[in-house]
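The block that comes next holds subunit A.
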Amino acid sequence: MLIVEHFPVLVVAISMFAAFTILIAGWLLNKKCCFFISFITILVQFILSIFILHHVLTVGTITYWLGGWAPPWGIEYVVDALNAYILVILLFLSLVCVMYSKRYEEHEIPNKIVSYYVLYQLLVTGLCGVTVTGDIFNMYVFIEIFSLAAYALIASHGKIALKASLTYLVMGAIGACFFLLGIGFLYSVTGSLNMYDISCILKTGDLYTSRVVQAAFTFFIIGMGIKMALFPLHTWLPDAHSFAPAEISAMLSGIIIEVSTYALIRVCLSVFTVDFLEMYFPITTLICWTAAMAMIYGSVLAIAQYNLKRMLAYSSVANMGYIMLGVGLCMSSSFGLTPALMHILNHALMKGCMFLAAGAFIYKFDLWEIEDFRGLGRKMPYTTLSFILAALAMIGMPPSVGFVTKLYLAVACFQAGQFVFVAVIFFSTLLILFYFWRVIEYMYIRVEEEGATAKEVKVDEIPWSMLIPVLVLGILCFVVGVLWLVNTPAFPLMDIMDAVNAEFGLGVVP
Partner candidate 1 sequence: MIDWLIEELFAKYNYWISIVLMLIGFYAMIAKDNLIKKIIGLNIFQTAIFLFYISLGDITGGTEPIVSEEMIAQGYVYVNPLPHVLILTAIVVGVATTAVALALVILMYEEYGTIEESEIIELERESAGRSDTR
Partner candidate 2 sequence: MIFELDLVLLFLVVIIAIVAITTRDLLSAIMLLCAYSFLMAVVWVEMHSVDVAFTEAAVGAGATTAFLIAALSRTKRWEKK
């Protein structure tokens, strides 16, 4: 057995170890060491995940039988191109956020640092677990672990965040229970919990027309729809995103709802397979229309917000629409899942950068409202610069990541013959331009109204450990966009996409 094949389980186990090491070290030794343990652990995990991705692309899928029990009796970890890709993204963003969190949390909650990092590490454990597992019940357990950590982390600043966290908890518990019910329905017809095994039994047993299977599918869609804030079920999202600490907002928007999306994609395509979706074609059409409504609704409500973080939260609803549009179109275009997966990475970069920058404004000057940002472009040049880079990427300036997504999505719509969605993409781009332009205007242009104070502003930047993550993400918004377009051998992003599409039998125009 190759040592690389142990890495999927090590990614989860190391993280869990670290969580409790932080607890002991933080209470018995020193509060300062919590951050370093967390940072080093996530760095190691990130390196491991890159090895996993490399192995998956060069050799093939990793399957790992936990405890040596053969599936379908034991728990199996399966890592293919899709998992490995998501794993790398999530660990990269976690690394960036944990780096940012050092100064921010010392400033905001100095006496709860230990609990904070323990929960953060548990959050990463849960997210990694969802990603690597190939067992549907195991996936449920990990979803609950990361959700529990997320509830506590959102509430960590107290006050108004408590209400947001409790709303999220109630909604999230309903979603998770629906997921559990879906598993129960599937188990009752197949008698198995291993995803690959279930899909085989469904196919060979000709169970696609069974009502129980259809009900299970509906429960999965609704359950994960709540967790990933799909349009009509997104009501917990704006509060949770706007009152959480900055890096948790970035994680929520960039990773947590994306991992839920991953779970949905995995269940739809690995368990139910493309054949099932083709049999019930209205499902994908419905997903597309819901996504289109989410794009418009999120953008319109984002315009109505005065609070920057709340505006970004509604923008997340719109961006989930982009991802789901990609999922909905996956069977009718030659790109397959490419636009959806592409936007998962792109959205993580853009939203991560913007939420971290918004947190920087709060950290430095306690500024929440967009109107208060007058002249911020001179006071904090680097932070605002990276915010602007991410905003331009979100609007879709070539060659940024947002442009690449929109290009691929639009071409996919043309291929599918769904011209109305092209119009929707175009319209939502206009709306995005509108609401980000407002921020840019206040930051750079409307300085004069302040009068004399505008002249004597000094550069007053955030500390380096916070600035580097923001800058890195802001610059990556454009670098990754170029990488998507040119596809160099060193960063074979398109090869990953091709591997994913080949695995699910997508990307062939019918």
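Assume contacts are C-beta pairs under 8 Å (C-beta built on N, C-alpha and C of every residue); 3 or more make two chains touch, one makes a residue touch a chain; residues count from 1.
How were these candidates chosen? In short, all candidates are chains of the complex that A comes from, given by their letters.
This is a predicted model, so every value here is computed, not measured.
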Complex member touching subunit A, one of 1 or 2: 1
Residue ranges of subunit A in contact with candidate 1 within the complex: 137, 141, 144, 148, 151-152, 155, 158-160, 162-163, 165-166, 169-170, 173-174, 176-177, 180-181, 184, 187-188, 193
